[in-house]
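Take a look at the structure set out below.
Missing here is one protein chain; the remaining ones are kept as they sit in the complex.
Presenting chain A:
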Amino acid sequence: MSIEPFNRLVKLTARAFYDDITTKGDNQPKTSRSDNRGIAVVVLDALTRRQWVREEDLAKDLKLHSKQLRRTLRFFEEEKLVTRDHRRETAKGAKIFSAAVAATADGHHTKEGEEKIKLHTHSYCCLDYAQIYDVVRYRLHRMKKKLKDELEDKNTVQEYICPNCGKRYTALDALRLISMEDEYFHCESCNGELVAESDKLAAQEGGDGDDNARRRRREKLKDMLQKMEVQLKPLMDQLNRVKDLPVPEFGSLQAWEARASAAARSNGDSNGNDPSKSSQGLGYGGTPMPFLGDTKVEVAFSGAEGNGENIKSETENTSLKVLPPWMIKQGMNLTQEQRGEVKQEAKMDGSSAAVEFSDDKKSTIESDDQKNIQDEYVKAYYAALLKKQQELEEAAKKQEELSNPNISNGLSGMSSGRQVGMKSKRDEDEGDDDVDWEEAPVAGNSNEHYKVDLNVEADAEADAVAEDDDDVDWEEG
């Protein structure tokens, strides 16, 4: 189950149709301050990186007022892009959700501590991919049809003119106009043979001002249709691409939570040496994402993960040509592309530099799982080691001319042995070994870079569209 093409579809849709949408209360004046165009796109983008999410959390992550977010979400609910669920729950009930979220991030249980018996209504929302696919297709179909119909005069009532006395009739008068003698319509007043108006138009090209207006209108319509074809082509292409893919399905909120917590349990038991699992624990730099699908069958988990939004759910990161990380072993001779197409990403990174993104702050997850602490410790150790090694290398470089070959050699020799291990480890984890070394996700180091830059985003979008390259991941906060 690959979610990436669908996310791309959502993003293209957002930019094609919802770029200019403002959602505001009726009583608010139209000031530039309250102009929130573009919010819709931001919200949709954020949702592509989540599954079910509590709306309060989303608002916090996006630094939006929850009312504003709710208005936007309500709008999208009406547009059938988003499913929402509301329920009254205790503080504990809310915790279950948090636990589900946390569990999918690293397989921990959060402590279910104090609970209050106060009921609050919480709203959750989630993208409805299956419906989005249908809605977008239907929308395009209607747009095209409307223009074409107008162009072909499809739904217009035929008019008839009497060439003798100039009296006009419409097709609605047809019943009164048929004559018994022949197969034509006849004028009621002079019995002249009526002529269909379009025929007359075609006959006398040029015509009067009315005709000109009509021709201009036709040209305009044709123009619009053409523009639509061109401008929405990326969207239509994406629809075609997605056509035969299985649609990501999260189910209802309850079902999703149940699955997530079940997965959390199995994660806790069988954490083992499976790198794909330990990699989950590593994703501290990014957003801990709720669990998607069944971990056990998840195979196509790839290095594409490191592409700036470190963690989405693991299944999102399936990219076809990339070797799955569990296949990448120490000492294998792989190209960057095989490891996770770092090059293409780097290309994108130019425009989407602000991508270091982690708009969830849930990265501080306390663990009572012994295994995990160990893992994290090891990671921290490696990261520290790596940093040190880099420092040393730099120092060594400086000293190279001054020369003390023995020491530097010894150092690099020792540390390079380490580095191989480190590198493969990191490949498994992130597939991101060229880009941002320094930001290696050390356990406990919650990167809270959160940058929303709409311009940058627009650029990224433009680039992505221009290249029309499926594999390029241009997503960002």
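In the analysis below, a contact is a pair of C-beta atoms (placed from the backbone, for glycine too) under 8 Å apart; a residue touches a chain by one contact, two chains touch by 3 or more; residues count from 1.
Just so we're on the same page, contacts and distances are computed from a predicted model.
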Name the chain not shown, per its UniProt record: "Translation machinery-associated protein 22", "2-oxoisovalerate dehydrogenase subunit alpha", "Cyclin-like protein" or "DNA-directed RNA polymerase subunit"?
"DNA-directed RNA polymerase subunit"
Which one, A:A171, A:L225, A:A262 or A:L385, makes contact with the chain that was left out?
A:A171
Any idea which of A:Q158, A:S189, A:Q231 or A:S266 touches the chain not displayed?
A:Q158
Identified contact with the non-displayed chain, of A:D20, A:E78 or A:E183:
A:E183
What residue numbers in chain A mark contact with the hidden partner chain?
152-158, 171-172, 174-175, 178, 183-185, 196, 198
